[in-house]
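All protein chains of the complex are present and in place, except for one that has been dropped.
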Amino acid sequence: MVKEIERAGIPVVHVCTVTPISMTVGANRIVPAIAIPHPLGNPNLDHEEEFKLRRKLVEKALKALETEVDGQTVFEG
Amino acid sequence: MKLELGKIYIKDIKFDDCQRIEDGVLYVSKEELTKIALSDDHLASAEFDIAKPGESVRITPVKDVIEPRVKVEGSGGVFPGWIAKVDTVGSGKTYALKGMAVVTAGPIVGFQEGVIDMTGPGADYTPFSKTINLVMVCKPVEGLKQHAYEKAVRLAGFRVAAAVGELARSLEPDETEVYETCTIKEGLEKYPDLPRVAYVQMLQSQGLLHDTYVYGVDAKQILPTIVSPTEVFDGAIVSGNCVSACDKNPTYVHQNNPVVEELFKQHGKTINFVCHILTNENVFLADKERSSFFTAKICKMLDLDGVIVSEEGFGNPDTDLIMNCKKITAEGIKTVIITDEYAGRDGKSQSLADAHASADAVVTAGNANEVVILPKLDKLIGTLDYINKIAGASETTLREDGTLEVEIQVITGATSEVGFGYLSAR
Partner (left out) sequence: MAKIKVVHYINQFFAQIGGEEKADYPAELRVGEIIGPGTAFESAFGDEAEIVATIVCGDSYFNENIDKAKADILEMVKSQKPDLFIAGPAFNAGRYGVACGTITDAVLNELGIPALTGMYEENPGVDMFASKLYIVSTKNSAAGMRAAVKKMAPLALKLARHEKIGASVVEGYIPTGVRVNFFEKERGAKRAVDMLLKKLSDKPFVTEYPMPDFDRVAPNPAVKDMAHAKIALVTSGGIVPKGNPDHIESSSASHYGEYCLDGVEALSSETYETAHGGYDPVYANDDPNRVLPVDVLRQLEKEGVIGKLHDKYYSTVGNGTAVASAKAFAAEYAQKLLEDHVDAVILTST
């Protein structure tokens, strides 16, 4: 899916847990997520903490979209 | 470790107030079994029925399939950590009731459960159309959460299977198979020229209806570990998963793990079957990395020459499979992997979510997306209320004439990735 969006000419960031699959399917901007059943959340945190965590991840995704890449890049850390 | 597995062939199951096994016929009391099933107060009801090969019967939604066994000699008991207390199993003597199974059914989450047809085209795909099935349909008390309901049904199945197995304790087996493995040092001395081979089994461990347990421990919490290949014969591994039932291992398949059986056939002849390595398929990437590094490290420390890696499930576990294959191969160990495929209904899509050049020896259990039409059968055990929602079905699954249009994905054990079945694809 990610490749088809890219092919249409729209920059896309793939937020996913299993980054190796993302690499295999050919995403170019990849942001590692938390876990498969809750990629942008962590049910062990309280609501406010969890929201902060999610905001950080989304900010990282936006950062990735603002970053020029010349090949497949995983935005770690 | 040495285990004698005594097989007692069951030709028929009948309901009778006096429970016993006589001339290959199992007599069970509905009342007794219900009592055992409902000893957990999470369950409101348990209904028992019998489905035989060739009968026009459909069982759904299937949760688990279990072979009744009893430990007659040696340490521990069947299903350690659940029924028996935790003690090392896999040695001594165990009896198994062959030709039959306990099948648990019940609507847990509204999607994700299996179908067993006892006749017709569906029967060709499931191994459990060939067993006489003692089916229990369990309903929860009102308001019970899904995780608790799943656990209650799972344990009720083990209790019933263990109680049925117990009826065989004082019988003479019809046939006995002996399985024996050596310690590391013994193996080196006894078979200095045979290649050292292990079985790496990946256990599904992704949450509700996607879990597997080792000696009572949730497999997502284990680090890759080793067991004697005989331990599974006593129920050391049990299933808590049935989502996309085609490629999930019911407890029965763990108890009769075909890779373990086939490696034992070669043990001492063409290979030295060193051990059985267990690993998981977790939802965190760090876990996937850690587990596959551990698996490869264990393989290396055991000086293995070859391994068979089996997957359980599809999608993100394809990555665990490829990581295991890649890292074990990088240690100079020859690897064969067993998987199944999701190549689309037309067979034209890419079959696995991940790929690597090191995976050059692949056994496939077939394309789970293949569509079959299952005829309307005379009798239904369970319910068809959820049939349009289970994984592998669609809104149009249940057709007006009562037939079902489904992917074989819905059929319990259709594309077994431990190679229990004969289906394949090219």
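Worth pointing out:
We just call them A and B in the order they show up, numbering each chain from 1.
To be clear about the criterion, contacts are C-beta pairs under 8 Å (C-beta built on N, C-alpha and C of every residue); 3 or more make two chains touch, one makes a residue touch a chain.
Remember, it's a predicted structure, so these values are computed and weren't measured experimentally.
The omitted chain makes contact with subunit B at the following residues, 109, 111-112, 124, 146-147, 195, 197, 206-210, 243-244, 258-259, 261-263, 265-266, 270-271, 283, 305-308, 310, 314-315, 334-336, 338-339, 341-352, 355-357, 359-370, 389-395, 407-409, 416-426.
Within the complete assembly, residues 1-18, 22, 24-26, 28-29, 33, 36-41, 43, 50-51, 54-55, 57-59, 61-62, 65-71 of subunit A touch the chain that is not shown.
Rule of thumb we're sticking to: only the chains that are shown with their structure count from here on.
Centroids of subunit A and subunit B (each the mean of its C-alpha atoms) stand 35 Å apart.
Residue ranges on subunit B touching subunit A, taken from their complex, read 206-207, 283-285, 288, 316, 318-319, 322-323, 353-355. Contact residues on subunit A toward subunit B in their complex (touch as defined above): 17-21, 24-25, 32, 34-37.
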